[in-house]
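Below is one structure, written out as structure tokens; the observations come after it.
Here the complex is missing one protein chain, while the rest keep their positions.
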Amino acid sequence: MNPSLSRNSLAWAVALPPLIILALFFVVPLGYLLFISFMTNSATSLFDVQPTLANYTEIFSDSFYWLIIQRTLLSTAVVLILCLLLGYPAAFYAAHLSPRGRLIMLMIMMVPLMVSNVVRAYGWFAILGRRGVLSGTLTGTGIIERPVQYLYSFEAVTLGLLTILLPFMVVSLTNSLATIDKHYTEAAHSLGAGPWRTFLRVTLPLSSPGIASGLMLVTFLALSAYVSIALLGGPRYKLLVSMVFDSVSTFRWPRAAALSFVLLLIAFIIAIVIQLVVRPQRVQGKA
Amino acid sequence: MNTQAPSMINADVRFTRVEKKFDTATALHSLDLEIERGSLFALLGPSGCGKTTTLRLIAGFEQPTSGHVYIRGNDVTGVPAYKRSFGMVFQSFALFPHLTVAENVAFGLKMRNVSKADIVTKVAAALDLVELGKLGERYPRQLSGGQQQRVALARAVVFEPDVLLLDEPLSALDKMLREQMQVEIRHLQQRLKMTTVFVTHDQEEALTMSDRVAVMKDGRIQQAGTPREIYDRPRTEFVATFLGASNILEAIVKGKDGTGTILDIAGNTLSVAGVTAEAGAKLCFALRPEKISIGSMDGNQPGGIAASVREAIYRGAQTLLYLDINGMPVNAVVQNAGVEPMNLEPGAAVRLHWDNDNMVALEPAR
Partner (left out) sequence: MSAFILRLVVGIVLALVIGPILVVIIAAFSSGESLSFPPPGFSLRWFIEFFSIAQMRNAFMLSIVLAIASACGAAAVGLLGAIYVSRNRNAFSVMLQMLIMAPLVFPALILGLALLLLYKTVNMSVLPGLFIAHVVVCLPYAFRSVLTSLQSFDTTLEEAGQSLGAGPVRSFLLITMPIIWPGVLSGWLFAFVVSFGELNTALFLTGPGIVTLPIEIFSYLQFQGNQLVVAAASALQVLIILIVLFLAERLVGARQIVQR
């Protein structure tokens, strides 16, 4: 530690700009949003200063919202499971490549990760749409007779979210798997465990921090990927985040605020479930 | 030590009752220290005893929790490192990897706004001093460990600081290079007459290089003095055993006679001068193994103390003997001077001789 730099005045000078920016433009607005979620809807201004729980009670007493919440949970769960089932082998493969090969694999994953979500959603739009690649190929080969609309369905949304979020999972898992000391698996082999048992008893538990952090990242991003959901689900297949957007379009700010916090609540519940199931803390600090 | 030496007039570094606490531990307990101008002063001690902390307090990288630090008579307590005048050689050398050797050496001069022309001549002179005159354009990574060490040294002395600080500067070098650099640093220091503080946990290094040595333990200076004083007249058991090997003889005071105190050591009666103690008191004495000489039992060397050999280890120039005086273990080192090997089989009976002046009474452990 550097005594002169960690001297109070200078240290504060360094810490203040990020602190101020995040306080003013992250903490304050979210606090304000929480405040608004307990205010009354207003036709003329953002809200009426009249404390109420109505925004929340209306959501939870409306069977439509329950349907949306169920749907959101279902699609998130499917995305999480598929991300793990597809991402883990890919990461396992990448982690066992040479350092150079792993670098290339990670680069291939990074490019899509950086491309805007709207572009990637548009890709699926172009594939799954009525005049898209899939429909076109299938009619061309005579498998189906008329062009079919594959968009605006559970499958389309799930597929879109899955492909957008897979790279996050693969990158997170690859880094976690690549840092597992080879000696652990060698030790397991020396003790007579075959490849499968070594994987199940040693590698998998040791990679649990990577699994947990990857799944949590995917959860938060899947729940809030409005644009992808809007493009691929259309007006027919909406998730909770679409409800937030719709409330904004109709200027019902307190309702939008309340829906936001319901969404956050769901995200935290899923995150806790992930922690409980994956139990990363059992190896944290060791792997 | 509470025995405070009279203040030197030209002490370049002085600590008065310096205490340093970290969140979890106290690294230094009320330390008093004086380092004479132009001398090479070694801080010696086991890991964690506070040597680096002492050095960093001189540098100003740490500030004392209480007490004062003086450099050249000025109270520099609270003054940040970059406003003090010292050069430092770091354990890892800490050469700036993005600067050439010459730029590294010039850095301290630039910070002091020395003119361009002066910088060129001074850098060249400093590099010549460490015999690296031709390597100014290289980058640190293109140098060997020993060369990097010299660059670090040149960088630390080129702006003629008041004090030169070295934190285990030789620990990154192999044994051969280390011994060579010990001599070079000593010569350089003597030529520049620069007050130098040197941290090491290698007792041989401390003895060969320094004018004065301070032996530290648990944040306290156990003893400070010239290498000879420290080695020949250790004050505590810790100092006696940390610097070289030493036998610790436990003695019971029997009484007095005309010349000194009568002691009982493992059933043998000895008389030692210069010790004051009540009859019945227990004392400990340090006795270096090489001060003991061996006579065999066959009677041509009468007197001495009877002992038996437990094990003899041949070491080329010397033989190391593990001996037993009535159950008390004692080690001795004998020079292999004779042509005929001595009979030192395990179990052999021998007689031990030493000059009682070589027995150093130790202060009770604190």
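Going in written order, the chains are labelled A and B, and every chain counts its residues from 1.
By our rule, a contact is a pair of C-beta atoms (placed from the backbone, for glycine too) under 8 Å apart; a residue touches a chain by one contact, two chains touch by 3 or more.
Computed from a prediction, not measured in an experiment: that's the story for all the values here.
Enquirer: Using the touch definition from the top, which of A:Val157, A:Val170, A:Ala188 or A:Val202 touches the missing chain?
Expert: That would be A:Val170, which touches the missing chain.
Enquirer: Among B:Ala11, B:Leu44 or B:Ala59, which residue is in touch with the absent chain?
Expert: The missing chain is touched by B:Ala59.
Enquirer: Which one touches the absent chain: B:Gly48, B:Gly67 or B:Pro80?
Expert: B:Pro80
Enquirer: If I consider the whole complex, including the chain that's not displayed, which of A:Tyr65, A:Phe92, A:Phe154 or A:Tyr184 touches that chain?
Expert: For the chain that is not drawn, the touching residue is A:Phe92.
Enquirer: On chain B, where is the contact patch with the chain that was removed from view?
Expert: Counting over the whole complex, chain B touches the hidden chain at residues 59-61, 80-83, 86-88, 90, 92, 94-98, 107-108, 111-112, 155-156, 159, 165.
Enquirer: Counting contacts across the full complex, list the positions on chain A that touch the omitted chain.
Expert: Given the touch definition above, chain A has residues 1-2, 4-7, 10-11, 14-15, 17-19, 21-22, 25-30, 32-33, 36, 46, 86-87, 89-90, 92-94, 103, 106-112, 114-127, 129, 131-133, 136-137, 159, 162-163, 166-167, 170-172, 175, 216-217, 220-221, 223-227, 230-231, 241, 244-245, 248, 253, 256-257, 260, 263-264, 267 touching the missing chain.
The rule is simple: only the chains that are shown with their structure count from here on.
Enquirer: How many angstrom lie between the CA centroids of chain A and chain B, rounded to a whole number?
Expert: Each chain reduced to its C-alpha mean, chain A and chain B end up 61 Å apart.
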